[in-house]
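Quick one: the structure is below, and I'll ask about it shortly.
Heads up, one of the protein chains got dropped from this complex, but the rest are sitting where they should.
Coming up: subunit A.
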Amino acid sequence: MSTVVLLFVTGLGLGALYFLVASGLSLSYGLMGVLNFAHGSFLTLGAFAGWEVARRTGADSWWTFLLSILIGAAVGALFAAFTELVLIRRLYERHIEQVLITVGLSLATVALFEGIWGTDPVFIDGPAWFSQTTSLLGAQIPNDRFISIIAAALVLLGMVLFLKRTRYGMIIRAGVENRSMVTALGIDVRKAFTLVFTIGGAAAGLGGVLASHYFGYVSPLLGGSLLIFAFIVTVIGGLGSLTGAAVASVVVALLQQFANFYLFGTGDFVVVIALALVLLFRPSGLLGRKS
């Protein structure tokens, strides 16, 4: 029983990280049709920014941790906004060029990060509570998992409120459904594009800081490794569906955790099988719109 609880909560923590990356990916594809292969770079830069804050101001402080989260999210948001305004905006409706430029950017940023911070992982400390455990139904749960889960739940709540309660949220929901009709109502949908990219970048930057505590290190390849699963989550959840991304994040992470433990480390394989099944039998994803 305690093993199941441990796997479940750890899986939720991993799912939280997947969601923080996948939410931006899903919205940017849903609204703009952009498959952003550079999204992982927002996460990596956010993680390094958070680490720089932590090492300069005392990694064991809760205030430092909160500051690193804010800085990580802000850096991710700025990098994402810059990417949209300078590189992506000229390439809407040109999907091949979008893929080329975002793949190129992801490769270039990994090289840049390696040049700045080196190729080896940089180990990170947080408040002492992070390295302790909490007993839950007989299982000893590492505390940092709870932080990731709470942060992702707050981000999901914030995004849902933003989408439901604000005019820009309404524009984004409408744009995911029918972008040209939004334009035909006299709305400059490009502002919504930039906003979605920025929000996605902030979530990824926040995810980067949390991922560095979850895994205990930052490396230039951190974003890329999470991005692969975030893409899988995005497809399984349904492109453009925030709720779908949240549900799929949990499903993918739990499948991965349980398969790794009970099926001889085959977690990644099981996730790919799940992806194939969804593509075969429900190509629009769990909660995506029918094409």
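Keep this in mind: a contact is a pair of C-beta atoms (placed from the backbone, for glycine too) under 8 Å apart; a residue touches a chain by one contact, two chains touch by 3 or more; residues count from 1.
Note that in this section contacts and distances are computed from a predicted model.
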| item | value |
| --- | --- |
| Chain excluded from display, named as in UniProt, from "TIGR02186 family protein", "Branched-chain amino acid transport system substrate-binding protein", "ABC transporter" or "Cytochrome c-type biogenesis protein" | "ABC transporter" |
| Candidate in contact with the missing chain, chosen from A:Met181, A:Leu263 or A:Ala276 | A:Met181 |
| Touching residue (missing chain; options A:Ile124, A:Ile171 or A:Val233) | A:Ile171 |
| Where the missing chain touches subunit A, by residue | 167, 170-171, 173-174, 177-178, 180-189 |
